[in-house]
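Notes to accompany the following structure.
Only one protein chain is missing; all other protein chains are in place.
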């Protein structure tokens, strides 16, 4: 990897804010693609190795002012609002610049930001991702992007550096958020359904592995059934790929978005209740597939 | 196809009772494989074409007495009990013969029959199938078989004639029924989850087709998501591939089996409630994916 | 109590079949009201003390042939069918006689019996009761009666001897069953709601007793809130006033009746699922208010 590429930081560096597990790997892949990157993170040390491989460290959030594109990959609505408003990012960005929000945020916030950005002439692209940290490291993320076509076009080289494929989901930025939340809902629904099927077959003397083999050999031959089928069959809820509290956060975002649109989602409610039970039953540190533990518990299986 | 192969009915003809949509196609495939077949159906005319291609018509249920293997493919528990006990099949069968029950029946009945058959020295193989009538015609069924290994071995040539693959699910006959019901439950759960995701994205301005394309291009690349994703996206609930009342019947069998094992299945209950609503809202003649119509209704979408 | 009143059994004796906890107390109250009673029970010894106080023991179910009115108070649908058809009661009864079914049976069976009785010229009165065994002993039952007015008129002296009040619910016998099941559903719903409120307040540091006192002092000043509020607040699920398996049986009858009418009852389903969980979690010998234990369990309270 190049060691001293950015002594003169180009004015067109990509800003990147938020260097958690996901963000760090994503920023590293931007660098690996020889894109100039300017980073900022609340805990600065998280970016040391990136600086060592060519990233420029911003002196503060407002120091992203010169960037044409600023990516945020922060933990939740509150962190994003703090970055944009508290930290002053939005007012610092120049008209015509693009803010790419890659976190999973609420639909309501995406709606609000559409207006705030438009008022300031800053383009908003919402681009949450599908994939766990290992997919981020391998640049194998699926990127779900929504916003003005021209704005997404400008982001495409970055998306190509971080992901295996970009899906364009419309011109309303919130569309990408809605789709991302729907995907997570569908995964959770699948885990819940496998969990209930598991207690049914197990209590009648059939191994869940037998059922999973059958499923993935026939109609349900999708990666997600293989992954979660094995987890549920083995009751292996640790280590956490996607921890229960994050799952609960996302299901709450799903239900908030649904309520905002007057759309009842009773299965969403059921999943949320089971995730709350998982928290109560000691699975706060486990994977959100601990839905299976809750279902087993209620069937008297420990 | 051979026209006059069975003038002398071999004593080892396969008995086949129940010539509905599924059963008729299955019996035809047995004949096509040059297996001797003796048929019986409440409405005799349903078998006329099979007789024309070589099947022997039994004079009554008890006339299956000489068959080494008798397959039943009738509509429900009541019809099977009527055949076995009212019609006298079970008492007529000779010790050492095999009864292959290919209907979707209740787990409780499978448990009861295990005892009744054992008492009479008749082997019971439960072998419900996955696949709709077109798969039955094409001999592409998946056959889920459970029972004594030796008994299944004897049925294997027939299964090969009717299906694309046989899964052996254990020595307890009820195991196949439990697995079959679980598969149907998982399909229904998938329809419900797609339906709820559909109202969420639709009400936020995203086409359900967009979501389905994304799903089937990524983690959910299974036939069942393609099939039902398209149905839900198009709200195309007619014609019925698997009618709402049959779906409701199967979900009731799922919940009965779960209750019998003290296993709560709240998602199963939710699906059953929605299928009942589908009946009430005018979808009795539609496909069980009219779950999607119920979910849409409750979101004010008509 | 009179000791030798019935030496000559009058032909118009009231037949009484089923001497469990409830039935025994009810038959005793008929005798106490100086009504001639002819009894039968599968376990004859249960009626010995009644014979000692004047009841006549029938030699068999068919020996009720001469009675103008026969009351059945048996455990469930199967027992009632066994009595009526297996035991031959219905064919033995004379045209114009009245069969009073006081058990909680399924609505479907009530519908079927309406036809069977009518065909034989026997009047059917369904008259399930509200009240636990102590209310039966004290002749304080509420009697929910439905059937032809003239038939109920003939039963009124018996009802007056067994209960504190009779509610006439229509001429269709099943109406009384539907109402009885609805009442039990409403009680279960109330227990579930109190159980959920209990974990909410308890986890936020408020005693459930405080909430119950408030409720029963204001809008919810009904006996049923006092009774179950205290049970839930104390988590005192034993001894069983109405055992979990009977509660589960009744909720299943509710859901069967609802399905029969294409009426989804999602709260009914939720309660049934929680009762199944109660069975799985070790409350089969406890009161059906162990719904509260299930709710507490899922909140991590043991």
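When the chains are written out, they are named A, B and C in that same order, and each has its own residue count from 1.
In the analysis below, contacts are C-beta pairs under 8 Å (C-beta built on N, C-alpha and C of every residue); 3 or more make two chains touch, one makes a residue touch a chain.
What you are looking at is a predicted structure, and each value in this text was computed from that prediction instead of being measured.
Considering A:73, A:141, A:158 or A:279, the position touching the chain not shown turns out to be A:279 (whole complex).
Listed here are the chain C residues that touch the chain not shown: 107, 130, 142, 144, 165, 167, 169-170, 172, 174-175, 178-179, 181-183, 185-187, 189-190, 192-194, 196-197, 199-201, 203-206, 210-211, 214-215, 217-225, 254, 257-258, 261-268, 270, 295, 298-300. Along chain A, the points of touch with the absent chain fall at residues 248, 252, 258-259, 262-266, 269-270, 272-274, 276-277, 279-280.
The chain not displayed touches chain B at residues 266, 277, 280-282, 294, 297-300.
One rule holds in what follows: only the chains that are shown with their structure count from here on.
Once CA atoms are averaged chain by chain and compared with the all-protein CA average, the nearest chain turns out to be B.
Taking shared numbers over all numbers used, the chain B to chain C interface scores over half, which places it in the same class.
In chain C, 266, 273, 277, 280 are the positions where the chain touches two or more neighbouring chains simultaneously.
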